[in-house]
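Notes follow the structure.
The complex appears here minus one protein chain, its other protein chains still in place.
Per-chain residue numbering starts at 1, and chain names A, B, C and D are given in the order in which the chains are listed.
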Amino acid sequence: MSELLRIENLSAGYGEAVVLHDVAFVLGEGQTLALLGRNGTGKTTLINTLAGATRQHGGTIALGGQALHKLAPHQRAAAGIGWVPQERNIFKSLTVHENLTAVERPGRPGGTSNPWNPQRVYEMFPRLAERKTNLGTQLSGGEQQMLAVGRALVLNPKLLLLDEPLEGLAPIIVEELLRAIRRITQDEGLAAIIVEQHPQAILAISDEAVVLDHGTIVHTDKAATLRAQPEVLDRLLGVAR
Amino acid sequence: MTETVLSTQGLVMRFGGITATNNVTMELKRGARHALIGPNGAGKTTLINLLTGVLVPTEGRISLLGEDITTLAPHKRVARGLVRTFQINQLFDSMTPLETLALVVSQHQGIASQWWRPLGASKAVTERAAQLLEQFHLGDVAQQQTKFMAYGKRRLLEIAIALACEPRVLLLDEPVAGVPAGEREELLQTVAALPADVSVLLIEHDMDLVFSFADRMTVLVNGTLLTEGDPETIANDPKVKEVYLGHGEAVHV
Amino acid sequence: MGAPSSTTTTYESALLRKARWRPLEFVAWAVAFALPFAMPSHSLLVNEIAIVALFAMSLDLILGYTGIVSLGHAAFFGFGAYTAALFAKLVMPDPTVGLVVATALSAMLGLVASVTILRGSDLTRLMVTLGTALLLLELANKLDWLTGGADGLQGVVMGPVLGLFEFDLYGRTAAWYSLAVMLLLFLAMRRIVHSPFGATLKAIRDNRLRAMAIGIPVVSRLVVIYTVAAGIAGAAGALLAQTTGFASLDVLAFDRSADVLLMLVIGGVGWLYGGVAGAIVFKLLQNWLSAVTPQYWMFWIGLLLVLLVLVGRDRVLKPWTWLGKKKGGTA
Amino acid sequence: QDSNKFKIGLILPMTGQQASTGRQIEAAARLYMAQNGDTVAGKKIELIVKDDVATPDVTKRLAQELIVNDKVNVIAGFGVTPAALAAAPLATQSKTPQVVMAAATSSITEASPYIVRSSFTLPQVSVAMGDWAPKNGVKTVVTLVADYGPGNDAEKFFTERFQLNGGKVIEKLRVPLRNPDFAPFLQKVRDAKPDALFVFVPSGAGAAVMKQFLERGMDKAGIRMIATGDVTDDDQLNDMGDGALGVVTSHHYSAAHPSPANKKFVEAFQKANPKMRPNFMAVGGYDGMRVIYEALKATKGQGGGDALLAAMKGQIFESPRGPVYIDAQTRDIVQDVYLRKVEKKDGQLYNVEFDVIKGVKDPGKAK
Partner (left out) sequence: MLTILFDGIAYGMLLFVLAVGLAVTLGLMNFINLAHGAFAMAGGYLTVFAMQKLGVPFLACLPFAFIVVALAGALLERTLYRPMYGKPHLDQVLFSIGLAFMAVAAVDYFVGSSQQNVQLPEWLRGRTEVGDGALLLGMGHYRLFIIAVCAVLTVVLQLILSKTRFGSRLRAAVDDPRVAAGLGINVNIVFLLTFAVGSGLAGLGGALGAEILGLDPTFPLKYMIYFLIVVSVGGTSSITGPLAAALLLGIADVAGKYFIPKMGAFTVYLLMILILMWRPQGLFTRKGGR
């Protein structure tokens, strides 16, 4: 397993305010990281910082050896970041299909033989195929969530950033999506960082786990280990689940 | 035998080629704690939009307390006690929670068309607004502009507005989405604690909450009513498991 | 619940705070009324500013408080002006009666025209209101037997205000008359915007969907406020016609609507004094610049507008903010 | 303290659609002052220029302020009819002479006994065309005028005189003042097939009408274009191109008027304003200044508005346009009206006069 993402001394925030302090971790190719923490501890901020949507105050981010923090947001997508923002942010004046094609990138050389394209997204979420020509605003809440995930996939990223991807989804779709994420990471060598309110659900499919509090990392472990220690989880997250 | 407060007969809603609501006939009893569940895109939000008059049904009728309201203007339905919350917050961004609630209470008390005296002139209005602010933990942000508030607080205000309308029938569309796990229960407690004759229809994907809240459930699939019953029946219904609940224990551990 | 009584009073005073008169306001009005005394030579300018300020405030009712943009507000201004002028010419020369008649008829026109602004986007409203004003302009042009067409309506003789005060050449009577009417209507508007009714307007502006969902009759609110704003704009137009003694097509022209919009936006929308501030700034500047450089004053006005937006209205127009930090929005 | 000053308030449209009117008049007025000194009868002349954007209520306020605050002795200028009319009651009320230098609707001078006009009236120049056309093979005409006061005047007086002379007006078209495309009107004219098209549009729009007239091949279809001189405005004639050659117009002034006085005027004007050629607006301003200067001289700097006014009435002088006088009864200008044809001289287009009707009074006041 070779290293994909390396974050060092990262601090970032909004305007003058610094939300993240001195964050550092490493993620290997095809690995899944569960990013946990109470509300408002900076999970979204970390995800957005990787996507280039916050103000970075210091530190470095390297993706496959490339200095990501020096790139403009749109270049990061080219470098291999696929982002599912917390509020979905579907482009409201584009149809479902255009939402996908507007950002689509051809599969990367040396990637899988079966690159992501709108067609594959429709296969994963048949619901979207039926809604191809609906505008972004004409989708149900859950459909928007599916589209946001699909939209990140057609970038054919190396690293998928999923910010609360399960919110508002029906239980059966949640199961399906979790399975799909597992499959994609295992079979296609895609790495992922997943933020979620239900730690059990994602720890089950993750390799690594990181817990944030007040913008700093307070715990790092193997996902399986953490999952087996409810009392630690309880202490870190304040909610026994 | 409790009385039916809200009912639909053969409700149909088509958007171009898509049938979002397909021949839905259902009833809401007085004092019910009723949950509406179903897969994404099943037509739950659409149903609420039809009930509240945001959309006009292609076919079918809706009646509230024995009166046909199929084509009644939305604001008149509110006057008859039919109130909703939105899946995505719909707030008055430039107002403070205090002003918002004072306005909503004024509207409910029928004095919102007064133009000659200021908003805060009615003691009754201010008192009720203060009460709501406290009940929803909004006291500390009461005088902040709504648009600068944190998501969680905005969500609480969303619900508070609906309650300020003193609903007789309350329709909640995924009220706890985005609310921190720890606060979800409390929020639903507030709703559950509404007077016993208020009927509540809840849409929610968090099954823990749904099952702890509902005394009756309706399952909608592809715009069509799949089944209806008490929580236990629904939880064990194989069809519901297949299309909605799934089998895994991933969600409610 | 132990706390409520004390928090309720806090909330009560918070709600009432905005509606309360501030000392500075009294001073400002006193100064305004003293101006024709102190600087009789500028009475005409005072008169004109009072009129456009009133006009701008009426636009603020629909734009700032209700969120309905209009590029055709001159329709009502001009209608009021022609009504007042014709009333004086054909019926009776008493200004007060003329003012009331013009206001009432403009309001009726507003009631009728309100059907045009109920639906659509900002752009649609801009164009429909603009179209309405232009239609009225064409109409006034075509009805030249009544309105004097493009030459303007001549031969309007105004009687003394309240039968007592003749309009003088200095324009002092005119200034006081306009200021008095403006004050009266301002008081009414001030009541409206701070009332529950006013709050429903803001609610509609902020979120129409939700406003409906809490039971506000959106359409009738829009109709009412559009009618009121039209009436007040008509009153402003009537004042112009009465104090200048004539009316011509340009009271209905596009420039009139555009200027008042500019003034209001300069002064700040959603704040009645914004219209006043904008009127003062715009008129004084225009007056001063066109005296200094009659040919190219437009350039400097343009530059001001650009800077206003680039640098921020607050920082340009409120010198006291140059020192401290930027504050949050004030209502 | 200002007793040794004589102030002239010049209210003109300096911006907006009518701006070129204001520019011409201001330039001419300044030229007159430069040529004739700024001290007359012991008084220093001060010119205060104000821009009214051709908006009458602004005109009125400016006039009022000039009279009340600046205590001007004369108000002058007035680019458009409503502006002149708006200021008229003030002139009466304050007994201030009002010299109208541009606005050309006939009725203006009736609006106040203090108004004196140094420009022209549209009836004046249109009847001249109404006389000339029937004699020169034009039997049927369609009129096309801008839909406002002066346009209506032009239409009315031309039609009356033309019909009196046995001509036939097939159709009267009025175009909106702000009209982007003349195609439909011109097509209508073409379909009516008159001998000639009589045009009045305010200067500026003239070029457009002319171009589209040619583009539509109306000249080739045997329709002549006749017009008042506004259409072939000297200021713009050169830019209209050779298509304008041969167009016959009637007007009171041409920059090519062959008199020494005019040569001197044109040369001096162009020297002072290299980018402009003086047009009828300029001459109105120039003569207006002259009327004021002479009145001041005659009253020896004493006496108020009434005295000045009295001294303005009846002035007779040689203007760059030719001999003129201010009718003591109507206070309107009486002047020769010329028939001119567009010709090329030294590579430039000019309205070359070929006929003249002497001493035309404003026919609008005849009744």
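In the analysis below, contacts are C-beta pairs under 8 Å (C-beta built on N, C-alpha and C of every residue); 3 or more make two chains touch, one makes a residue touch a chain.
Everything numeric here is computed off the predicted structure, so don't read it as measured data.
For the options D:K188, D:K300 or D:K358, the residue in contact with the chain missing from this view is D:K188.
Of the candidate positions D:R23, D:K43, D:R290 or D:R340, contact with the unshown chain belongs to D:R23. Touching the omitted chain from subunit A are residues 48, 51-53, 72-74, 76-78, 81, 83, 85, 89, 91-95, 98-99, 101-105, 133-136, 138, 151-152, 155. Although one chain is not drawn, its touching partners on subunit D can still be listed: residues 15-17, 19-20, 23, 147, 173-176, 178-181, 183-185, 187-188, 190, 204-205, 207-208, 211-212, 214-217, 235-236, 239-241, 275-276.
Panel shows subunit C; residues 63, 69, 115-116, 119-124, 126-128, 130-132, 134-135, 138, 142, 254, 258, 261-262, 265-266, 269, 295-299, 301-306, 308-310 of it touch the chain omitted from the view.
Methods note: only the chains that are shown with their structure count from here on.
By C-beta pair count, the most extensively touching chains are B-C.
Relative to subunit B, the chain whose mean Cα position lies farthest away is D. For the pair subunit A and subunit B, the distance between C-alpha centroids works out to 31 Å. Taking the mean of the C-alpha atoms as each chain's centre, subunit B and subunit D sit 74 Å apart. Listed for subunit B are no residues, as none touches two or more other chains. For subunit B in complex with subunit A, the residues that touch the partner chain are 15, 18, 38-42, 44-45, 87-88, 150, 152, 174, 177-178, 180-182, 205, 207, 243-248, 250-251, 253. Interface residues of subunit B, counted against subunit C in their complex, comprise 52-54, 73-76, 78-79, 83-84, 86, 90-95, 98-100, 102-104, 106-108, 111-121, 123, 126-127, 129-131, 133-134, 139, 142-143, 145, 148, 161, 164-165. For subunit A in complex with subunit B, the residues that touch the partner chain are 38-40, 127, 130-131, 134, 138-143, 145-146, 167-176, 178, 197-198, 200-201, 204, 238-239, 241.
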